[in-house]
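One protein chain omitted, others in place.
Chain lettering (A and B) follows the sequence in which the chains are written, and residue indices restart at 1 in each chain.
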Amino acid sequence: MRKTGRLSVNLEKCTGCRICEIVCSSTREGLYAPKVSRVRLVQNEEKGFDCPIACKLCEKPPCVAACPTKALTQHPLRHSVIVKKALCIGCGLCVEYCPIGAISIHPERKMAAVCDLCLGEPLCQKVCPTHAIEFHNRGGGS
Amino acid sequence: MQRIVVSYPERCVGCRICEIACSMATEGIMNPTLSRINVLAAYPSSALDLPILCKQCDGAPCIATCPRQALKRDHRTGAVTVDKWDCNGCAICMSACPLGAILIRTNGLAAKCDLCRGDPRCVGFCPVNAIAFKTLEEVSAERRLEAAKHVT
Partner (left out) sequence: MYGYAGKVLRVDLSREQASVEDLDAKAAEKFLGGRGYAAKVLYEETSKGFDPLGNDSLLVFMTGPATGTLVPTGNRTALVFKSPLTGGFAHSTVGGHFGPELKFAGYDGIVVRGRSSRPVYLWINDERAEIRDAKDLWGKNTFETELKIRKESNDNEMRVASIGKAGESLCAIANVTVDFYRSFGRGGAGAVMGSKALKAMAIKGARRGIEVPDIEALSKHVQELYRKLQIPGWTLPKYGTPGMLLTANSQKVLPTRNFQRTSFEEIEKIGPEQIKKELVKKDKACYACPVYCGKFSVVEEGPYKSQAEGPEFETLYALGSCCGNSNLEAVLKANMLSDMHGLDTMSLGVTISFAMECYERGLLNQGDMDGLDLSWGNADAMLTLIDRIADKKGFGGVLADGVRKAAERIGKNSSAYAMHVKGMELPGYDPRGLQGTGLGYATSNRGACHSSHYVLTPELSGKVNRFETQGKGALAKELQDLMAVLDSLVICKFVRYAFGMTAEGYTETIRLVTGRPVDSAEVATIGERIFNIERMFNLREGMGRAEDTLPRRFLEEPADVGASEPQVVRLDEMLDDYYVNRGYDKQGRPTKERLKQLGLEYAVKDLEAD
């Protein structure tokens, strides 16, 4: 069943294995290319933290507001950001306006790519070996 | 990876020094209306000031719509440049650009950010580092790093 919800991360559990990145890229891209995954790991080896970052489904997404061609819209139920490929010109304003770096321009397709929650069944959450990624209903969860 | 002039809208204070610097570099005089970078004040809906300039789009609508193929890609810098011999000032590109990053110069020809042949002059003048000469990948990596720092 397709759910609405939001991804969150329990940072104490993330081990930095990047299996989320590998699976996201393998499913969306058809090969193993974690650098174009829609969830991206940030590591700080000095402090020993690992933190995956993906779209937080802002209430008023600045990327959608900034898009000059109206290629970005927000899904009415899931609140995830949808990229209309026909309208996207790869200008990258969305990248500049996203405060957390969750959206990026695909290096080959030259179009915006962002987490869309796998349409309600997020794969990264399923494969995470330590269950560090959680999928909570909007309004609930941590 | 393509370096363009990227903006950090949360840092911009609306001083428009970049506009002055650009007009100096491209037109030889201080006149912000001739600048290829423009800062929009978003008052009153928000307090933000937003630097707007050409992003050298890969699927650039300006290149596609120019009837004389006067807009070309400089393969060294990756910038979209106006060929002054082919351009006739019809301004179709001005309408095609969804950012409004193209203007018509005093000589009647189209003008836009061309990265100053690879060393964009505006960048060094910004007093708050709200613009930079970087790739979009660098920007999103920085953003992710900042976001991670905030939560840990």
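We take it that contacts are C-beta pairs under 8 Å (C-beta built on N, C-alpha and C of every residue); 3 or more make two chains touch, one makes a residue touch a chain.
Everything numeric in this text was worked out from a predicted model, so none of it was measured.
Taking the full assembly into account, the omitted chain touches A, B. Touch with the chain omitted from the figure is made, among A:50, A:96 or A:116, by A:50.
Listed residues A:16, A:99 or A:120: the one in touch with the omitted chain is A:16.
Within chain A, the residues in touch with the undisplayed chain are 12-13, 15-19, 22-23, 25-26, 29-36, 42-43, 45-46, 48-50, 107, 129-130. Within the entire complex, the positions of chain B that touch the omitted partner chain are 1, 134, 137-138, 141, 145.
To be clear about the criterion, only the chains that are shown with their structure count from here on.
Remark: chain A residues 11, 40, 42, 44, 47, 49, 51, 53, 68-69, 88-93, 95-105, 107, 110 touch chain B in the complex.
Only residues 1, 4, 6-10, 55, 57-61, 98-99, 136-137, 139-149, 151-152 of chain B touch chain A when the two sit together in their complex.
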